[in-house]
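Notes follow the structure.
Of the protein chains in this complex, one is absent; all others appear in place.
Chain nomenclature is as follows: A, B and C, assigned in order of appearance, with residue numbering initiated at 1 for each chain independently.
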Amino acid sequence: MNQEQILRWLQRFATTIDKNKEYLTQLDAAIGDADHGINMERGLKKLQAQLPTLEDKDIGTTLKSASMTLISSIGGASGPLYGTFFLRASAAIAGKHELDEHDMLTLLQAGLQGIVERGKTQLGDKTMVDALYPAVLAFAQAVQDGKLMQEAMQLTVAACEQGMISTKAMQAKKGRASYLGDRSIGHQDPGATSLYLMLKSLYESV
Amino acid sequence: MNQEQILRWLQRFATTIDKNKEYLTQLDAAIGDADHGINMERGLKKLQAQLPTLEDKDIGTTLKSASMTLISSIGGASGPLYGTFFLRASAAIAGKHELDEHDMLTLLQAGLQGIVERGKTQLGDKTMVDALYPAVLAFAQAVQDGKLMQEAMQLTVAACEQGMISTKAMQAKKGRASYLGDRSIGHQDPGATSLYLMLKSLYESV
Amino acid sequence: MKKLINQPEDFVRESLEGMAAAHSHLIQVHFEPTFVCRQDVPLVNKVAIISGGGSGHEPMHTGFVGMGMLDAACPGEVFTSPTPDQMLAATQKVDGGAGVLYIVKNYSGDVMNFEMALEMARCEGIRVRNIVIDDDVAVKDSLYTQGRRGVGTTVLAEKICGAAAERGYPLDKLVELCRRVNLNGRSMGLALTSCIVPVRATPTFTLGDREMEVGIGIHGEPGRQRLPLKTANEIAEMLTLSILEDSGYTRIMREWDEEQDGWIDIEATDFPFQPGSNILVFVNGMGGTPISELYIIYRRVAQICSQHGLNIVRNLIGSYITSLEMEGCSVTFLQVDDEMMDLWDAPVHTPTWRWGV
Partner (left out) sequence: MKKLINQPEDFVRESLEGMAAAHSHLIQVHFEPTFVCRQDVPLVNKVAIISGGGSGHEPMHTGFVGMGMLDAACPGEVFTSPTPDQMLAATQKVDGGAGVLYIVKNYSGDVMNFEMALEMARCEGIRVRNIVIDDDVAVKDSLYTQGRRGVGTTVLAEKICGAAAERGYPLDKLVELCRRVNLNGRSMGLALTSCIVPVRATPTFTLGDREMEVGIGIHGEPGRQRLPLKTANEIAEMLTLSILEDSGYTRIMREWDEEQDGWIDIEATDFPFQPGSNILVFVNGMGGTPISELYIIYRRVAQICSQHGLNIVRNLIGSYITSLEMEGCSVTFLQVDDEMMDLWDAPVHTPTWRWGV
């Protein structure tokens, strides 16, 4: 995966969020404070505007810039989480202009680790981690199985979607939704949903 | 008209107001602040409770007591106006135990005069004066024509009703309703309506 | 109707009992008849100031009782004038021998009840004077209406005159000051929603989802005009220009004349707002509007003032003269001289305001 594809990914992530802004906000209205779509869109619009300035950068620099933009514009819980994802990811593949499957695994694992530490989250807490964790696992398995990027990504997105859907049945233990007790059960987690959209955009860009 | 009939009047006035509380308030909602029925009922309930203590009093004393009670319990614009009506009326027939037609005319004229002075009101301002003034005029005419109490009162109430109805077409120039400009036209004045109920109760008690 | 209340009939009494429990070091709350007075009354040789009116405008007036402001407030039922017996009892309680000033808002009920109270207090040998506040520019003529209503300027007059009384102004000078504040103050208000009188339980008027009621008083009565909902900037412009473009308003004020021992009529005309003037701007919330929105209004009002060459030397932003839970705002401009500004800044200690102490 090269720099052009990375930029395409971020571009696609931005347009997908824009299209799903209402949907994400509706999900957040059910169990949160009805702003997840708005937050994400604010951040990704900023990122989108910045993309042209990143064309001749390496991937590490690109993801670091993306991180800074997201941190300073999303706000809420998702801002530091997405920001940390990109920050750790950028550090893990610093200086690279091209990512092979192993690099991608490193990137994803570092990002996941960052979110878990920042959010003090465990699997099953009904957060974006419940979408990201199975996705990273699937990617690792695919790489171990010798799958190439495209196919590995396909499996990853499928696992991510499963993870996202699985949040429906969970009772939230982190974030605002946790205050609802078992009233959070039956609603899909907005952060898991935006995270799925992020990985889907990634898949569509390789 | 004797003390018993006066007490019956006040009693009847109280029950009529109670029955028309909602109606008066509705009228006030259209062009005022939706409390005329509530105000009047608060005052007349107090007065009603006081009636048993007045049985052996003369009419002047009775009306003076009524005045004090109404002044200290109705509030709003109608409180001082009804209070002044009874205060001046009581002074005009002080000490009497029985009222003939001339006494009654004196009483009504004094009451009217009191309201006009207190309210600085002119005929046509769309207030209770527009109901009371034609009523007093009709009573004076009836007395001049040699009519007896019952018949004179009947004519008075009819004139009062006409006066009350005539407020519909008027633009208010006093009280809260005056702030509506020509938006007050088309609505019957609440104070004129309660005043009509007062005279109707009087008629029904002679 | 959704309110934090028990029985609607108990609204006023229980709210006052809450105030009594909360502020016993500052105020006394009396019932039958109902009035709220300073803890330390009567203050010998200080002119006492009393105001009052219907309830539902809190914190006005009860929240303004205390050092440097009111000596007593007489709350009526919701949106209903209090009665003369309340005012008389308050007058007897707070009079410290230097006389009493009634600050009355121009509503027929308030005016008439305070007039009756003044007559009664005179019979008791207490010196009382009255000033009627009528600052609401929504009312254009005084000939065909009850005249301008008393709104935002009332709050400012109570603060300024309260400070003056505290400094020892004699009754005559205080009356003159209060009249001057009134003639320099103008207000205009607007509602986005109706309020609900507790004992009535339904909204006093109904407004469409995209409508607003302009030129309202403070009793939930309908205003002068119903207009399509506008932006905050347009609203701020409308209110401010109504105030600035208003030509001098002349009214006849009924005041008690001590020499004649009777009522006299005084004609008085507003002072126009001149470029270069110092003004106090008061952006007031109607009770249900959050302060964040009031700042958005203030922002535009300040811009317009600067365009018109008016110097905002003081401001007041918050919900101080309200109509229960009504959403909306009013804007008051007071042209201030140095004396008024100095009195505005003077110490105050009431349930609502405390500064300088």
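Note that in this section contacts are C-beta pairs under 8 Å (C-beta built on N, C-alpha and C of every residue); 3 or more make two chains touch, one makes a residue touch a chain.
As the structure is a computational prediction, the values presented were derived from the model and not from experiment.
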item	value
Chains in view touching the one left out	A, C
Sole residue of C:42, C:63, C:152 or C:189 that reaches the chain not shown, by the stated touch rule	C:63
Touching residues (missing chain, whole complex) on subunit A	25, 29, 32-35, 38-39, 42, 71-81, 83-84, 118-120, 171-176, 178-181, 183
Residues belonging to subunit C that touch the chain removed from view	2-7, 11, 14-19, 21-22, 55-56, 58-59, 63, 192-193, 209, 212, 229, 231-233, 235, 287-299, 302-303, 315, 317, 319, 322, 324-325, 327-329, 354-357
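Following the convention adopted for this analysis, only the chains that are shown with their structure count from here on.
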item	value
Graph class of chain-chain contacts, one of line, ring, star, complete, other	other
Chain at maximum distance from subunit A, centres defined as averaged CA atoms	B
Separation of subunit A from subunit C, taking each centre as the mean of its C-alpha atoms, in whole Å	56
Centre distance in Å when subunit B and subunit C are each reduced to the mean of their C-alpha atoms	31
